[in-house]
Structures are given as structure tokens and as C-alpha cells.
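Only one protein chain is missing; all other protein chains are in place.
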Amino acid sequence: MFELSTGNSDNNRYVISVKGEIDIYSAPGFKESLYQSISDVGQDIVLDCSDLTYIDSMGLGILVGVLKRVKEKGNNMIIRNPRSTVRKLFRITGLDKAFVIEEV
Amino acid sequence: MFELSTGNSDNNRYVISVKGEIDIYSAPGFKESLYQSISDVGQDIVLDCSDLTYIDSMGLGILVGVLKRVKEKGNNMIIRNPRSTVRKLFRITGLDKAFVIEEV
Amino acid sequence: MKQTDTVSLCIPMKAEYVSIARLTASGITSRAGFDIDTIEDIKVALSEVLGKIIEKKPLTDRINIDFVCQSDGIRININIPDNIPDLFDNEDDKFALAIIRSLMDEMEMIKQEHIITMVKKLGKAV
Partner (left out) sequence: MKQTDTVSLCIPMKAEYVSIARLTASGITSRAGFDIDTIEDIKVALSEVLGKIIEKKPLTDRINIDFVCQSDGIRININIPDNIPDLFDNEDDKFALAIIRSLMDEMEMIKQEHIITMVKKLGKAV
């Protein structure tokens, strides 16, 4: 399962941290929570993935959906500190080109 | 699997630490290592179980065998800091009466 | 989790695979809602049964375990190969048996079905 914690602000960007596993079981809840967290946000969004231990294509699809919405508002979405296994999936799917990935 | 580390001395007692899991697979190696470690020891033996995460009846049987040998030399064997799950097995089998169990 | 979801695991009849059964058991019992201590108890009980079966060196290649997830707990059925003698017959085996009986709520050998069946209910720590 996963946990989302939101609300930290960083240089005028809105930081959301995700912790745990996003797989076929947790994906629906993740999608709902994430869409809810970003619905009123009018800034760039940083998704802190330091504690995201697992994600699969379904989770990536959700992130792409969020990116689309965020971009529609003229903002961007940054993936922060993905673990090497998660980062690898961004690379394989070519999504490392769609998202800004930052290591801090 | 398991790891044994030996040789620390404590109040003239010989301390052996066991780390990891003792089950049907690791038991033969555990028995051999433990018997070897105690073969030349003429003091009381402390088996530090702080990092022993798992043991079953086979492992307990080995400890009983060691206790017998240690007692034949007029010494004793102390089980130190077993985790609650390990301690429970000593209780269930009545072995908490055969061994001195100490928490430090 | 529904009334009766069953997870089956079939492992080679070898000591080195017992830890795989323990790992799978942790996953299932943790998802079923057992607390950490009870999960450990179930792992120990399962290992004792598997250990005793493997010790008897049966001719069968593999051993099957059914984890039946019930609304109030879990039932674990382990197939006993039919060419082995009694499972808990010697002095040492008595300890294994004592451990299993203490840690599980029910434990029974059903000879005609060639299984050992054990039950652990939710919400009862030893």
C-alpha cells in the first residue's frame, strides 16, 4: 500500500511525497488521492519519490495523466529522487523525457 | 542463513553471538559452527540472541545438545536477549527452565 | 478478502525451500490482517510441519501447501506424502508437535485425506 503526504512548499512549488508501493491493487486509490491533492494547486508540482519502493506501468500511466492535467494549467510536474528501480522504469518507457527528474 | 561471531569475553564468560535464521536448512551448519566454537571453551558460555530472528525445534535441539556438553564440563550456558518470538519457543518447550535466560 | 480465497504453494521437497514457504506465509497472513507476532507464530508452525515431513525423506518430489483465507482467520493444509511413517513419532518430534499445538488454534492430521490442517483465528495472540 501507499501513503501520500502533501503540502510542503519548496521555492513556490507544491511538494507531494509518496511512500510505499503502487501496483494494480493500490493504483485506484493512488489515482484518486493524487488527483485530489493536485486539484486546487496552481503551482509546479514536485512528486517526492524517495520512499516510493515500487511502481508499475499502471502507476506510471496515472502519473502521465496527472502530468497532462498539470500542463493544461500551464505548470509542470517534477519527479524528485526516484530510486534506481523506479528511475529505470521511467527510462525504459521513455517517460524520463516527458517528466523533469531531479535529484536533490 | 545465520552468522556466528565469537570471542568477546564478558566477566570471564565466553560470548557467542548468533545472527539470522536457524531452520531446517541452516541447522546442520549452525550445529557444526557452534560445536566448533565451544569445543575449547572452559568457561560459562553466553549465546547472544539479540539478532537471532528465527529458530525452530531443530535449532532448539541443537542448543540443548550444546547445553549438555557445556554442563559436562561443569559450566553453564546463558541465552542472552532472545527476541519475544524466540523467547516464546523456549517457554512453550519448557526450555526456559533448562537454560538461564538473561536480558541485559 | 473474501470468504474463501485460497493461495497454493508447491515447493520442492528440500530444506532450502522451507524459507520460501515462510516468506509466502508472511505475505498472506499479513494481508489477512494478522499482527507481527502472530505472523511469526504461523511461520514457525508451518516450518515445523514442513521440516518434519522433509526429515522423513519421502519419495515425493514436491510438497503442496494450501493457504485458505477465511473471514475469521486462516487455514493451512499441508499434503503429507503417503509413503512416510508417522510425522511426530520420536522424542524430538514431540517438541515440534508441542510448538505447533501451542502456536496454532487447531491442528489435526486427517490421515484419509493425507493432510495436516492447521487453523489460526484472527485476533487471538498466544
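Each chain gets a letter, A, B and C, in the order it is written, and its residues are counted from 1.
Definition applied: contacts are C-beta pairs under 8 Å (C-beta built on N, C-alpha and C of every residue); 3 or more make two chains touch, one makes a residue touch a chain.
Quick caveat, the model's predicted, so the values are computed rather than measured.
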{"item": "Neighbouring displayed chains - absent chain, whole complex", "value": "A, C"}
{"item": "Residue, one of C:14, C:57, C:94 or C:111, that touches the chain absent here", "value": "C:14"}
{"item": "Touch residues of chain A, complete complex, unshown partner", "value": "21, 23-25, 54, 56-58, 60-61, 84-85, 88-89, 92-93"}
{"item": "Absent-chain interface as seen on chain C, which is shown", "value": "1-2, 5-12, 14, 16-17, 19-20, 23-24, 26-28, 31, 62"}
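Here, only the chains that are shown with their structure count from here on.
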{"item": "Gap in Å, rounded to a whole number, between the CA centres of chain C and chain B", "value": "26"}
{"item": "Chain centre separation in whole Å, for chain C relative to chain A (CA means)", "value": "41"}
{"item": "Chain B, residues touching no fewer than two other chains", "value": "none"}
